[in-house]
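Structure, as structure tokens:
Every protein chain except one is present and positioned as in the full complex.
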Amino acid sequence: MSRRTLLAGTAAAGAAAPVAVLGGALGEGSRARAAGATRRLTLYAEALPGGLFGYGLAPGRATVPGPVLEMYEGDSLEITLVNTTNQRLSIHPHGVDYSTDSDGSPLNASYNDPGETRTYVWRSREMFAAAGRRFMPGSAGYWHYHDHAMGTDHGTLGLARGLYGALIVRRRGDILPDKQFTVVFNDMMINNRTAPNTPMFEADLGQRVEWIAIGHGGTFHTFHLHAHRWADNRTGMLEGPADPSQVIDNKDLNPGSSFGFQVLAGEGVGPGAWMYHCHVQFHSDGGMAGIFLVRNADGSMPAGAQAAIDRFHEHGHHPHQKQQGQPHDHAHHG
Amino acid sequence: MSRRTLLAGTAAAGAAAPVAVLGGALGEGSRARAAGATRRLTLYAEALPGGLFGYGLAPGRATVPGPVLEMYEGDSLEITLVNTTNQRLSIHPHGVDYSTDSDGSPLNASYNDPGETRTYVWRSREMFAAAGRRFMPGSAGYWHYHDHAMGTDHGTLGLARGLYGALIVRRRGDILPDKQFTVVFNDMMINNRTAPNTPMFEADLGQRVEWIAIGHGGTFHTFHLHAHRWADNRTGMLEGPADPSQVIDNKDLNPGSSFGFQVLAGEGVGPGAWMYHCHVQFHSDGGMAGIFLVRNADGSMPAGAQAAIDRFHEHGHHPHQKQQGQPHDHAHHG
Partner (left out) sequence: MSRRTLLAGTAAAGAAAPVAVLGGALGEGSRARAAGATRRLTLYAEALPGGLFGYGLAPGRATVPGPVLEMYEGDSLEITLVNTTNQRLSIHPHGVDYSTDSDGSPLNASYNDPGETRTYVWRSREMFAAAGRRFMPGSAGYWHYHDHAMGTDHGTLGLARGLYGALIVRRRGDILPDKQFTVVFNDMMINNRTAPNTPMFEADLGQRVEWIAIGHGGTFHTFHLHAHRWADNRTGMLEGPADPSQVIDNKDLNPGSSFGFQVLAGEGVGPGAWMYHCHVQFHSDGGMAGIFLVRNADGSMPAGAQAAIDRFHEHGHHPHQKQQGQPHDHAHHG
């Protein structure tokens, strides 16, 4: 099942396909809000097994994290949220524009009561000129959305139970990925799971993979990916030799923050089972680790990778490992 | 009462007004220290009710946080600190130049004994050329100052009790704001208060508002502002389409760090009661939240805003809220 939604302008509303919008006029500095396309979608907030909750694009399809929502700068999303649960909940986005009635906060009485359906509107914009040759920022970024009403006025219970997902606003001309992975560090879990049940993300050698990393909860983390790196800027890529951004492979990932980047799977290092994990030592030891499986270019399994995966599944029983063992029901996601 | 001090070069010393210095020669790469203006001011460190301490620009006017101090790159501040308390204390700046005797640290015997008056000198500079077509950074930034001597050699007691404030060093040509808000995340408090007694910052729709965010104490936080965003760089604005900075609305705000940015109040989202808060869930639930009230352009109250403010005051009694109630004496700041 694909958890990625189509870009704004490509959905049922019938606007132009994404290939058509890529040639858009970024950089003219004008306010482009009025010119954008509006896409309508329905999200279903549902109770899931194990006390979890999720958002989904169709009834019975809720997941943790929810679907990746995407739009281009200047476009809008009109989201009809169906609350199928017996809890107060909402959807609150980062990075985009919304009126107080789409804030998703109890402060502004913007939430769904149990069983209620409510519409939220998110708008976006391109950068626009300020004084002094500077520009007020546009909306492009690797953002996220989440509940802001379940349990407390800040949605603490909804977040703890899985009501979160990635939101991407792209500039016209941004490079599109082959695959996308959402990684949410939420208290001591990744996507509300711990090793060895954390998602195993898979790609073929050389595929362009987009990672969206999101922090939630009440603890602090650092996201580390083995054998791959990215620029600490908007895209993860450099604008050229004068781009001063630091290149990193480890970054703070704390509550409410998010970032994203694209890598070429296994580029320069080859295929294999590469770890991603929180670099706080007792967090990784405690299960905040997973595998990024880079397959051979033809999709076949690289030498040694299955053995590594098997070791990962035996993780909790390793004589050097202090943590307690965990059930071995392995789940692939991505 | 305005808590903002005049820019260096504009004060009693009688130097040129700020409009005159905006055309300065930034970018020539030369060391401009000698050419700068020096401004003299007196700060009073005072005991306040509730065990707090504050800095103020006149006797009996100390506040928490202290006044925003500002200067242009190349200028200097000569601060006479009057210690009206019975505690050892000092003033230590971030970002600017000072000799060891203005360090504000007991390590360098740089502090005021109880009742003592002492002068501290802070200098600033423009960027200057290094080898390889690079430049050593100038002083421009959203900085801060704080005690470094009360309680411990690191000023831990002084910081806990409120001895801190914002310091801004501007480049010539930087855009000046209409309003300024200082937000200090200090342990589990904002400006040593918790909701609903946290500051309510107010602006009219479209006003250019400058936020200076500062972290202190011993806990880690993330600062989130609803419905507004900024570039994660020196000014919060973009230099143009090639500026690679990530645009964010949530940022780590940890002890000793600071950042600032300007937003146009309510731009693209409209007026209303917008929340700012720490995004660590148990911190926001515990009272690290406040309201950014964006009034209508004519200064009148927008629809729904008073109801939101009233809900915020009843915050501690909300049935979904786990935290204990707090007194309802509301205080406006800003």
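A few points about this structure:
The chains carry the letters A and B, assigned in the order they are written, with residues numbered from 1 in each.
Just so it is clear, contacts are C-beta pairs under 8 Å (C-beta built on N, C-alpha and C of every residue); 3 or more make two chains touch, one makes a residue touch a chain.
For clarity, every value in this text was computed on a predicted model and none was experimentally measured.
Here one chain is not drawn; of B:Tyr72, B:Trp211, B:Phe259 or B:Trp274, the residue touching it is B:Phe259. Here one chain is not drawn; of B:Tyr120, B:Phe181, B:Phe220 or B:Phe312, the residue touching it is B:Phe220.
When the omitted chain is restored, the residue from A:Ala58, A:Ala109, A:Ala131 or A:Val247 that touches it is A:Val247. Taking the complete complex into account, residues 173-175, 220, 222, 224, 226-227, 229-231, 235-252, 263-264, 267-270, 272-275, 277, 279-285, 289, 291, 304, 307-308, 311-312, 315, 318, 320-323 of subunit A touch the chain not shown. Remark: the residues of subunit B touching the chain excluded from display are 26-27, 33, 88, 94-95, 97-101, 103, 105-109, 123, 125, 127, 130-141, 149, 151-156, 159-160, 215-218, 220, 231-235, 238-239, 243-245, 252, 254-259.
What we mean here is this: only the chains that are shown with their structure count from here on.
Least-squares overlay of CA atoms from subunit A onto subunit B yields a rotation of 120° to the nearest 5.
Inter-chain spacing, taken between the CA centroids of subunit A and subunit B, is 32 Å.
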